[in-house]
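For this view, one protein chain was removed and the others were kept in their places.
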Amino acid sequence: MFVCHCGTNIAGVVDIARVVEAAKRMPQVVYVSDNKYTCSDPGQGSIKNAIGEHKLDRVVVSACSPRMHEKTFRKAVAQAGLNPYMLEIANIREHDSWVHAFDKEGATAKAIELVRLAVAKVSRDAQLHARQIGLTKRALVIGGGIAGIQAALDIANSGHEVVVVEREATIGGRMAQVDKTFPTLDCSACILSPKMVELSSHPRVTLLTYAEVVSVKGFLGNFEVEIRQKARKVDHASCTGCGTCWQKCPEKVKSDFDLGLGERTAIYIPFPQAVPPKPVIDLESCRYMKYLAFTASGAEGKKPPQCRICEKLCPTGSIDWEQKDKILTEKFGAIVVATGFKTFDHSAYGEYGAGAYPDVITGLQLERMMSASGPTGGEVRRPSDGAHPKTVVFVSCVGSRDEAKGRAYCSKVCCMYIAKHAIMLKEHDPEVQSFVFYIDIRAGGKGYEEFVRRAQEEYGAIYLRGRVSKIYQEGRKLKVLGEDSLIGRPVEIDADLVVLATGIEPSTGVVDLAQRLSISYDTDRFLVEAHPKLRPVETQTDGVFLAGVCIGPKDIPETVAQGSAAAAKVAALFSQEYITTDPMTATVDLMKCTGCMLCAQVCPFKAIGSQTMRDGKVLANVNESLCKGCGLCAAACRGKAIDLRGFTNQQLLAEVTSLWQ
Amino acid sequence: MPSPVIPESRSPVSRFVIEHSGQNPARCYQCGKCTAGCPAAPDMDMGPRQVMRALQLGMGREVLSCNSIWVCLQCQTCSSRCPKEIDIAKVMESLRLMAILEGHPAAEKNIALFNEVFLDVVKRHGRAYELEMGALYNLRSGHPTANARILVELVAKGRLALLPPAVRGVAKVRRLFDEAEAARRRVGREVRG
Partner (left out) sequence: MKQEARAPSEKRGGGQNTFSYYPGCALKSSAREYDISARLCCESLGIELRELADWTCCGASSAHATSDVLAVALPGKDLHAASEAGYPLVTACAMCFSRLKIAAHETADMATRTLAGDVSGNIVPVMHLLEVIDSRLASLVPNKGLAGLKVACFYGCLLVRPKAVAIDDAENPQVMDRLMRTIGAEPMPWAFKTECCGAGLPLARPDIVRRLSHRILLSAAAVGADCVAVACPECHANLDMHQAGMGGKHGGEVRVPVVYFTQLLGLSLGFSPYELHLDRHMVDPLPALSSKGLA
C-alpha cells in the first residue's frame, strides 16, 4: 500500500499519517508507506523495492485518478515481476482532496474509506493477460480534400498502402474551388494540383473517386469495409481523358463545382485540373438516360432524344452504358475520416433576400469568379447583368455565431478570406471599394493580423463594426442596412455586389458515416476527437482517426497539419506487428447464459455476437477485440452470466460490503 | 465627450429589466443588427444596441431618461432578427414601464400624452373615439390647431365618426382600468423599494 502526498495536492488536505495508520490495520495489508510523489522515479522505485522485499502479491496506490497514472503503476508493478493487473488505485485526489478542500477532517475519513474499498477489491484481483492479434497494414482515407490528400500521401510515403474514397468525381475538395490563399496569396490550384497528381500516381495509393463507404465491420487493425463504386458509365481503364465527349455533349446543366455560376455538360469532369482527369456521366441530366427512363416508364408522348453522342465520338470506345454500381469489400488496419465541409445555405436569411437576389453571392462563389479557370474566366461580374461591380459589401457571420439560425459557433476562416477578397478585388480592379461588416475580427495566426490590416491600410477596405440587418434590391443596386457600432449610427450602402461569408458546416451525410464507424459527432454534427487537446486526431473508436474541417472549422495550414498528424498515428500503429488488447473485457459464463442476447442489444460497440454450442444452443460470445469493457452487458444480463474482468461482480460486492465492516 | 462611465453590475434598472422582461442583457454581443433594422433608430438618443449596452454597464439613469424607450414602435423588427434571440422590444417595453412606475419624466412628452389621452377616452366610452382624442390631444399639448388640414379632409371624406361610440358595459371597462391602475401602483411601490 502506497499513499501519495502529491506535493500538497493531497497532503494539504488529507492527513496522510492517519491514512497510513488506518491502512496498516486493514486485513491482508502487510506493508504501508507514503511518498511525496509516487509517480516520480524514486516513487516507482519504492514500489518495486517493496514488492521484492516484502514479497507483496498485490498493490494499492492511493493517489490521483487512474486516468492519470494507472499505466505508470501497472508498468512498475510488472517490472517487479507481478502481473500488472494485481494493482488497484484509490483516487484520493480528484475524488477527495480536490473536492473537499475545506473539510480536512471529512476528507481524511473519506480517504480511509476509499483505501478500504481498494483493499477489498485488490484482494480479489485475478491475473489478467493482454492478448495480441495481427493487423492489416493498409489504411482507408475517407474524403479526398486537402486533409485526406495529405494524410494519404504521408501514410503512403511511410511505406503503407492507402485507399482513398472520394464521393465526388474528383479529389481536391473545397481547396480546389478556392482561388488564392490567405495570407500569402499563393494560388490554391498551383499548390494543390501537384499534390493531387502525386497522390493519383503514387504506387501505394488506390484512388476511388465517385465512391462511398457503405458499411464498416471489424475493429482496430482488422476493419472490413464495403465501398460502393458508383457507375460512371465510362470505363476509366481505357479512357484517355481526351475530352472529346465533354466538349461535344449537348446537354448543359449548372455546374455544382462552380456553385451554379457556370455550366457543365452531362458527361463531365468538374474542372480542368480534376484528378482523375476522366469524365463521369451525370445520370440525372444525361439525355440517353432520360430516354431510357421514359421508355421504361411506358409513358405516352414525345420521346426524349436518344443522343449517345459521347458514345459515337469516343475514340477509345470507353462509354459503357451497362456499367452498374459495384460493391468492393476491402480490409484495412486503420481509417482516416477527412470529409470536410459545405457552406451554410443562406436561404435561411429572409432578411437578406433568402437567395432571391442574384447579386447577393457567397464567398465561395466569389472564389470561383476570381479563379482564372472559373466560370467568368477570372473576372468578377454581377450574376444579374455581367457588369463589373464597383461597390462591394461583405457580410460576415452569415450562418455563424447566429443562435437564431441554429449556428452558435464561429467558422474561423471567414474573417481571413474576406480580407483576402477585399485585397484581390482591388487587385482585379483598382476602382472597387469594399465595405466589410464584421462583429469581431478573428485573425489569430502567423501573419494574419498583418494581412487584415493590409486590407484596410493598403487596399482601402472600409470595415464597419456591425451585423447587417437587411439587404434588398433597389433598382440595379442592393441596399445594405447595417450599423457601425463604433460611431453608433445606422449605415446604409448602395452596393453593386454583396458577398455573404456563409459559415462552415459538416458535409452532408456525415452523421450516417459516423454511425457506420461508431464514432461520435457533436450537436453541430462535427466529429468528436478522443480528447480536444491531447488526442486531437483520434476518436473514441481505436483505429479510426480524423483530420481537417470534419472536426471543426479551420484553415488549410491547420488542416494539412492534422492530415499529417493522423498519418503519423496510422504509421505508428502500422509500425507494430501485433495489437495488444486490453484484457479487461466481458466474459460469458456459458453455464449460466440462456442465449437471450439482451447483452448484444445493449452493447454500444457491437462486440457481442453469438456462438452455437455442440448441443445446438445459441449463446452469447464476446469479441474481445471489440469489447471496451464498459460493463453495460454485465449490468443488463438477467442471469448474471456476464462478468467484467477486472471489475467482477464479486469485486464490486466486496468493495461495497467493506464499507459497513 | 460625456463623463466617464462607472460600470455597475447589479443596477436596479438592469435587475428590473431582467425580471420583468425575462431577457438577459448579458447575452447581447453588441452586433448592432437590432439598430441597423430599427425603423425608429434615426430618431433615438441611443439605438437599441446602445440601450442593451447601457444595461450591461448598469447605466440605469441614462436608459430611463433616453427617448428611445418612448419612440420605440414595438414593431419587433429587432427581436425577430436578433441572432442571440433576445426580445429587445420586450426590454424596451420593460424600461418604459419602469420609467412610468418610477414617475420618471418622459423624454417624449407628446407620446406619453397621446397614450394618456387615448386611454382616458377609452375609459370614458369603452372604445376609441377619434374626434375626441384628436381634440383632447391638441388641447393638452398646447397646439389647438395642429393637424387641422388633415382633420378637415377626414371629416369631408366622412372618415371621422362625429358621435361618440355607445357601448353597453362601459362600467366593466372602467373597473378594469381602476383595478389595473391599482395593480400598477402596487408594482410601482415595489420597484421604488
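For clarity, chains are labelled A and B in written order, and residue numbers in each chain start from 1.
Here is the rule we go by: a contact is a pair of C-beta atoms (placed from the backbone, for glycine too) under 8 Å apart; a residue touches a chain by one contact, two chains touch by 3 or more.
Bear in mind the structure is a predicted one, so any value in this text is a computation, not a measurement.
Undergrad: For the chain that does not appear here, which of the shown chains does it touch in the whole complex?
TA: A, B
Undergrad: Of A:Asp96, A:Glu351, A:Glu483 or A:Glu558, which one is in contact with the hidden chain?
TA: Hidden-chain contact among the options goes to A:Glu351.
Undergrad: Specify the residue from the set B:Ile18, B:Leu154 or B:Val191 that touches the hidden chain.
TA: B:Leu154
Undergrad: In the full complex, which bits of chain B touch the chain not displayed? Write them out.
TA: On the side of chain B, residues 20, 39-40, 42-43, 71, 73-77, 79-80, 87, 89, 93, 96-97, 100, 108, 110-111, 113-116, 118-119, 122, 126-130, 133-134, 137, 146-147, 149-150, 153-154, 157-161, 165, 167-170, 172-173, 176-177, 179-181, 183-184 touch the unshown chain.
Undergrad: On chain A, where is the contact patch with the chain that was removed from view?
TA: Touch with the absent chain occurs at residues 350-351, 354, 356, 470, 472-475, 479.
Going forward, only the chains that are shown with their structure count from here on.
Undergrad: Using mean CA coordinates as chain centres, what's the chain A-chain B distance in Å?
TA: 51
Undergrad: Which of the residues in chain A come into contact with chain B in the complex?
TA: It is residues 351, 397, 401-405, 439, 465-470, 481-485, 488-491 of chain A that touch chain B.
Undergrad: Write out the stretch or stretches of chain B touching chain A in their complex.
TA: 29-38, 41-42, 46-47, 49-50, 77, 81-85
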